[in-house]
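The complex is shown incomplete by one protein chain, all other protein chains being positioned as in the whole.
Naming follows writing order (A, B and C), and every chain is counted from residue 1.
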């Protein structure tokens, strides 16, 4: 089971973990990315293109599925304007082996950070903005 | 913030992650251990001693806190009789750096598996039981 | 050769002041790398926007590709700085 969502709205990490728990496997590993930024940053803008972003997340999930025996993979990424402290993205997996769940989840998060096609601009109260590029 | 709980009852992973999300850090990494067992196993018995178990979990959390800059650590372990598909344990951390959150959470889970002082017996419908020892 | 639709994202979009354009690259432009070099030969803001070619990534028809991958026959190519919002 691979579920990929790209959305402007919030999500419920507990409910998403619950969907993976129901698969009956010994291990569910999850990660919530939150918006943390410097004091003067009031919000961030997450830019994306629906097709590019979806394809990139699908590739990431498929690669993860090939590398570890996982029963389920959920990837959620938000876009648009987000305030500090809001949820930004979610990655979680279910597996019978805790090691596979942990490694699979780490791989997802590393890929989200480096390969998910989203671009982040941090916006300050004075109207200035700065693109955050690795 | 270190929070350690040893309890017979269930817990709510979403609510626990929420407590870590509120710390305002960029990353919350969590793990839910579920009871998965062979077909003939109807339930498991998780044996423990309150003081021994608490001390072991406290040491694991303190060691994790020393190794990575984490804003929060939550460890929950259930004991007693648990049916297949029930939640068994929970480990989660919050950090500003996703890598620290992922590594810290992995360390907690590895330690739960090898050092947490709980012993698991799998009980079959015919009344037989088997201690699961690494 | 057919026209090629370019899409720009992030700081690249902002530097160029547009989110895309239709171009007609010469026949020697065969890869993402070639395309970035060709665009970088233009006047400002292109010169600045494509001044560090190794930092520009590309996607062809919506699928991420390497910078030496072919764009031959492509209708739409996206160009962007290093991605990742986490």
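FYI, contacts are C-beta pairs under 8 Å (C-beta built on N, C-alpha and C of every residue); 3 or more make two chains touch, one makes a residue touch a chain.
All values reported here derive from a predicted model rather than from experimental measurement.
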Full-complex contact with the absent chain, from B:27, B:76, B:89 or B:106: B:89
Residues belonging to chain B that touch the chain removed from view: 33, 44, 46-47, 49, 51-52, 55-56, 59, 77, 88-89, 109, 112-121, 131-134
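Just so we're on the same page, only the chains that are shown with their structure count from here on.
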Residues within chain B bordering two or more other chains: 26, 98
Contacts with 2+ other chains: residues of chain C: 86
